[in-house]
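First the structure, in the form of structure tokens, and then the observations on it.
All protein chains but one are shown at their positions in the complex.
Coming up: subunit A.
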Amino acid sequence: MAFLEWRKFNFFDLKANVDDGRIASLYKECDITVATSGNNQAVLGDSCGQIHIITRFWQVTTFRAYEFKVSLAKQLRSSPLLVTVGDDDVGINPLIKVWNTTRFDKNGIPYCCRVSRAIPGVNPVAVTTLCVHEELQLMAIGFMDGSLNLYRGEITRDRGSKQKVFRVASCAITGLAFQALGPAVFLFVATESSVYMYNITHKDKEHKISLDNMGCAKNCSVLAVYENLFMIGRNNAIYCYTIDGKGPCYAVDGEKVLLEWFRNYLVIVSTTNRPITQAVAGSSSQPTSQGHLITVLDIHNKFIVFSSVMEKVRTVFSEWGSFYIIDYNNNVYHLDEKDLQSKLALLFKKNLYDLAIRIAKSQQYDSYGLVDIYRQYGDHLYAKGGYEAAIEQYIKTIGRLEPSYVIRKFLDSQHIEYLTTYLQALHKQGQAPEDHTTLLLNCYTKLNNTDSLKEFILTKDNDLDFDVEIAIKVCRYGSPEEALMLAKKHAKHDWYIKIQIEDHEKYIEALQYISRLDFQNAENFMKKYGNILIEKEPHESTQFLKRLCTNYRPVDKTDGILNGITELNQNADAEDYIHLFLNNSERLVEFLEYLISEGCVLSSPVYDTLIEHYLHVWSALEAGPEKAKYTQKILKLLQTLEVKYDKPQALVVCHMHGFSEGIFYLYEEQKLYPQILRYHVSKGDESAVLACCRRFGHQEPSLWVQALWSCVRESNSPLIDILPEILTVIAKERLLSPQQVIEAIGIAKSDVTLGHIRSYITNELQKEHDIIENNTELIDKYQTDIEKLKQQVETLKNGVVVIQGSRCAACHHQLELPSLHFLCQHSFHHHCFQSFAENENECPACLPENKKLIELLKSREYNKDLHETFHSQLEKASDGFSLAAEYFGRSVFNKITVITDDETEKILSRAKKYDGYNQYNVLKAGNRIEESAKSNYGPSAEARIRLSENIRNTPKIISTSEGKMRLQEHQYSQSLEANITKYGTRGSSSKKSESDSQVIGKNPFEDDYDDSKNPFTDDEFDETNPFSDQYDKNLNPFEP
């Protein structure tokens, strides 16, 4: 029955004569009757009653245990005790003896602890089996007649030991084995025709259980360590029993002679007809036809690991980790197990990898070794084309074997399925780097295996470990659905949106997705993808943006109460999204209007944009009610106070779109009247120009001047007609000197006729005339005054002064002696004088006046050192002009400085810092009229322009300082005049001089708009403009 045989391997070597024949030399006259081993020694009993104790090195200790023969012996495994049963007489007289093999008496015989008779009843019966429990408390002996003696109690002591007899069967007991299972103890009993089990846990409550109704021969039963099986050997099979009854059965043919358990193996000695074929190494025996078959069975792996026919076996024992066989000729054989490596090599040779693995595992082979076997197995299967099975093996190598080893083998497109399996396993074990994830996903897509892909993707949380981003990236091309799913599942919002937008062009979905995100994310993604969304889905996107910028809440979380937390409403900054509407003004307008209607506070750029787009829409509209509506809207927006738009920009935009309503509004609002004027001028609308001048002229007189320029600059200017009116105003308001007007008209390109200006010139000439007359009168008066003063001086010098004063100038009482009289006609009581006077030589009444005069004179002397001080003061002064004026008042600038036109140019280029004064220079230059026209609107206008240019000059300071300057200047001119007229016209009050200067227009600072003329030429001091130099260090006027 070859096909029913066990698989066979040769995992053992049988070595003969391992003892150098020492055992054989012991048995010249008698035979071995029993062999037992344990506690590091083997024990042989013989038919003459001798016991041989054998050490590992085959040293033998022999002693006589019985007079007649040794029948049974049991050396305990882990105790020096040796239990023997034998006869001291011829006949049946079995005695139990217990020896301590470590204690010897003086004759060299081990100490015998106990001697008891082994009789199951009244008559002695031959013993068949002996069994001793390793715990030394139980002992059982079986007899020929089927009875069984069970001894309880310390086996070393006769006394106290209790013996109980069981009648097991009517035939001889052939095998006994104790089995302890927790607290329970069982005794297996085999007879020649049956198997029983006794539960002997409790004394006197022993319980007999029949396990089988067939038995075995003597020596043919064994208790296997493997799963606690009690085995009996029968001709057709080995039957096994557990405490629960029948167990497995191993069909092994042959009449069994002996069973023995060794390590994990069952050693079976059976009779055989086969001749001794195998030449045993070192065997000295003659081959005989009658031998025994040794079979070593690996019960666990279910195959025969050794099988050989040899000389008839007398006995076997296992000790020192090896198995020994003694044949009928007392030759000792060693059954030597091969090492694992050789075994595996054997198996590999036969390509029995699965077996190799099983064996390696059962022998606790280390995991590296195992992995190597798996790999070899896999390679083998692969070579045979068993890819699926190969992969199965390779999977077991995961964690030890470099995955690329496997992957490379299966990269071929036909093998993708297997590769997939492997990669899946890799992921399951968390051993997959990104590349492998990519590979796996690619495999899925290549295989079109969306189900697996889905499964793979969705099980991520449970046991698969992979990089989601990579997975999305890979899926994105092969199976976008999955990529989406993945992105959604793992909240990879960016990917989700990206795929929806870029791959699927499903903008609405993307929007919906975004709208479900929390504020932060929604905001970010809207910023990121807003552009395309607005472009593709303007309506939806706008709606969403509206929500985002007003009162954002994720769509799913609309029910804030349900969450228990009333989330803070968040809204995004509209400014961030405006650029999205770049090409879609209508949407932007809609968006922003909504926001405004929601009462959002928007930043000025947002308003700017809104205005811009309003205008965009506006300009695109045909004239009609719609346009008018927009006009109103825009104006309303411009006029709303809270709307903080950037006005200059709004202006620019209005200009761009020609939205005049807005322009006007803005100009007016910002007091940019000249601009308005210019606008009208450019439109050639004379009445509007006039209206504008009239309306704003009182705030911005220069408008008129501008109007004048506009009139004359262009040839064929339609504004020519209004020239007279302009001139009238200019004259009336003294906005320009006649000379300037004439000059302006002179260079004009337009056809101004004399008719236009006749009345003006006449008027002006008349006025000039009046002034001259006035002045002449004044000169006369002054000359008379001077004359008078001269006379006075003369009188004081040479004449007699009659002191007529009768009252004291101090106390106004009648003068009494002693009194003091001064030439100035002041008289004092002596005591009054003393209490008032600071100086004996001076009149205390005149002293303050005189002092002033003297100081003034002194200060005039001072000139030389002034220049340094002046500069340093000027540097520090916040109001340089008044400082300069003060110095001027002190007649500091008495030197004449000639200023050429070239220098003026230079000054021009350097003078930027001093905007307010530039105009002189500019105007003086004369040939730069265009430019001057620009700056003509006065410092504040220019300041505004500069402001809009964002250059941080401080034009405002200048404009205010100018005011101050004027004020102070008045004062100076007053004091100057006062000083000068002191002696002559004491009565001429400051009021008068002020009115003078106003009427006559002598105040040089009123002449801001005067061109070409040095405003000071008219003055008594007759100087060239001292101010032009003040700010030019190169032209330092103070240098001699």
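FYI, a contact is a pair of C-beta atoms (placed from the backbone, for glycine too) under 8 Å apart; a residue touches a chain by one contact, two chains touch by 3 or more; residues count from 1.
Quick note on the criterion: contacts and distances are computed from a predicted model.
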{"item": "Protein name (UniProt record) of the chain left out of view, among \"DNA primase\", \"Ras-related protein Rab-2\", \"NADPH:adrenodoxin oxidoreductase, mitochondrial\" or \"Dynactin subunit 5\"", "value": "\"Ras-related protein Rab-2\""}
{"item": "Sole residue of A:72, A:138 or A:526 that reaches the chain not shown, by the stated touch rule", "value": "A:138"}
{"item": "Sole contact to the chain not displayed, among A:10, A:199 or A:271", "value": "A:199"}
{"item": "Candidate in contact with the missing chain, chosen from A:339, A:354 or A:868", "value": "A:354"}
{"item": "Identified contact with the non-displayed chain, of A:302, A:732 or A:790", "value": "A:302"}
{"item": "Of A:180, A:470, A:652 or A:688, the residue in touch with the unshown chain", "value": "A:180"}
{"item": "Positions on subunit A where the hidden chain makes contact", "value": "1, 3-7, 133, 135, 137-138, 151-154, 160-162, 180-185, 199-205, 207, 209-210, 212, 214, 236-238, 240, 244-251, 302-303, 354"}
